[in-house]
Every structure is written in structure tokens, then in C-alpha cells.
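One structure is given below, represented as C-alpha cells, and several questions about it will come after.
Note that this is a trimmed complex: some chains were dropped, and none of the rest were shifted.
In this document, chain identifiers A and B correspond to the written order of the chains, with residue numbering beginning at 1 in each.
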Amino acid sequence: MSSISNTPESPTARPRVAVVYGSASDAQTMSKAGATLSRFGVAHEEAVLSAHRAPRTLADWVEGLRGRGIQVVIAGAGLAAALPGTVAALTTLPVIGVPISGGALDGMDSMLAIAQMPPGVAVATVGLNNATNAAVLAVQILALSDQELAGKLVTYKDDFERAAADGLARVAAASPAGASA
Amino acid sequence: MSSISNTPESPTARPRVAVVYGSASDAQTMSKAGATLSRFGVAHEEAVLSAHRAPRTLADWVEGLRGRGIQVVIAGAGLAAALPGTVAALTTLPVIGVPISGGALDGMDSMLAIAQMPPGVAVATVGLNNATNAAVLAVQILALSDQELAGKLVTYKDDFERAAADGLARVAAASPAGASA
């Protein structure tokens, strides 16, 4: 479907992105972040850590991020989604928040809890459950100083245009008169 | 069910309406637009084009609309539903927007994204998933300079009244005393 092929990389590639989420039940939604990062050949680490249930373990984990070479954090959470903001409060690395819609309020609660930060402590919020876009954003950030990644992003976008144009051409070929009624 | 019969037309009838939507997953919802246009014998073309994923292919497609004889565009989209507004920004043809409720917020996000345009660039928004009404609106617009279509619209509305009156009559016949308790 895409002309970007997953880049082979050595198993010991150092992770540049950390993906963290508040509950094991968020794993499936958040797996799209990992899948997209892998598609771009960006190594990442993953952790399950609740800001409310394990605040001290989380603080220690954030403390160690920079030392392990992490440059961007992707944090997903539902309900009173404190995780992204708590991580952002504890680091100066860019933090991308993924609101997850598992609660009774369709995720609106988590989107507001993640986006509405006080001036000075920012979270880059993406759409509900849209872990793919969190990864794309992380790749865009890393690509600012990584020419190879920058090139892959261009290909990634061109693929979308090409697929759309191909679709139009197929429809035009199928309906000689170009119309249905 | 209706006294309008689909008008037979030559397979090469030139489309007057273009139906476009952002993702193949919107096809089923949007198919009601095509079905209703066909019922009125209005030829149309159809395309799948995302404003965000394929902006250049979309711009080219909009550029060609008037040359192909299109008079009205029906654009359906979900989430941050940019498609109708993007098309409206690029053409002076009337654009009808169909908000689609596939997202986690019940479609409220797409309805607002479609309706709340800045002064000067308008989109005619219909109800959530209501592609039928987008087609009815397109027919009403075309009927202003097409007497045959205007006549079909009158019949279309009369059918609703007749069906309702028939329903009342059936109920009255079934319950001689006109009441149940």
C-alpha cells in the first residue's frame, strides 16, 4: 500500500522515542504508535505507568529518559488523563498526548484533560485514539535533524497523493461516460 | 413506495453533481446521495479524496469541475471534516457538506467543522450522515432552472403527504371506535 518499506535495523538500535500509557487496556490503541514508528525505522521503548496509581515510579522513569537517549515522549491516557501533563511537568522533552476514548464520555474528558494545560507546560495533543498521528508528529520532530527521516516523510505524503490520483484514474477508466445516475 | 419512477437516461448523460468524500469508509453513508440523485434522474460523478491526505490531487479535481459541467458539489467527511470547506474555498459552485459520524465524538466534531465557516466562504450543511438530504438539496437547486426536476420535486413531497394520510385512514378503518385503551 505504501512505498516506504520498513527499514531493517540492528536489534540494539537505541530508542529515540518513549511510548507510555496509563493502563494495559490502552495497549491496543497505543500499538499504532509503535507500528508507525517502526514503519519509519525509529526505535522506541514502551512502558505502562499510571500517573495516579504509580506517581513515584513514573517520576523515576521520566528522570531516566534523557540519559537513555529519548528525544520525544508519546503519552496516552483516558478519563482524567493526567499522564501526558504529568510527564510534561517533569521533563523539557517534547511530550505528545493521545486522548483515549475508553471512558463513558466518549473521550471528550481525556481530550480536555490533556489539551487544557496551563501556560508554560505544554502537551502536543492529537486526535482521540490517534496514536498513529502521535508517531507521525514524533517522526516530523526527529526529522528536523535527520535527513533520512525527512526524506521518508516526503515519500509518506507523496504516497497519499499518488493513491488518491490512482483512485480517480481507476474510477474514470471504469465509467467511460464518467457518470452514473 | 413512491410515485416517482427512476427516469431512464442514456448512459452518457453528463453528470451535473459531483459527490466526493474523504475516505472509502464513508462510501456506504454517501451512497444515499447517489441513490437519491438517481431517483430524480440526475447524473453524477463520484470521487474519494481526502483534503488532508491528498490536497494537491483534490485541488486539481476541483479545478476541473466546471469544465466537466458540474453545477453542485456534495462533500462528505468525518472528524476534522475539512473536505467541504476546502472544496468551497477553491470553487464558486455551491457546496453541500455532509457531516459523517464515524468518529469518537458522535459526529459533532464533523458537523461543527463543516458548518462553522468564516464569512464569505459558505458550506450548506445537512444533518449527520444525511446524504439523502444533500441530494434533495442539490435537486432543489438544479430544479430552479429545470422544469422537469421541479415537477418531480412536487410529486416527491406530495408522496409524503399521501403516505401519511393513507396511514391515518388505515388506522381509522382498523379501529372502528378510533380508540384503544
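Methods note: contacts are C-beta pairs under 8 Å (C-beta built on N, C-alpha and C of every residue); 3 or more make two chains touch, one makes a residue touch a chain.
Quantities reported herein were computed from a predicted structural model and do not represent experimental measurements.
The total count of identical chains across the complete complex in this file is 8, with 2 shown in place.
By our rule, only the chains that are shown with their structure count from here on.
Note: Cα superposition of chain A onto chain B, rotation of 90 degrees, nearest 5.
Chain centres here are Cα means. That of chain A falls 35 Å from that of chain B. Contacts from chain B toward chain A in the complex involve residues 9, 11-15, 34, 37-38, 41-50, 53-54, 56-58, 61, 68, 79-80, 103-106.
Chain A contributes residues 101, 106-108, 127-129, 160-161, 163-165, 167-168, 171, 175, 177-181 to its touches with chain B in the complex.
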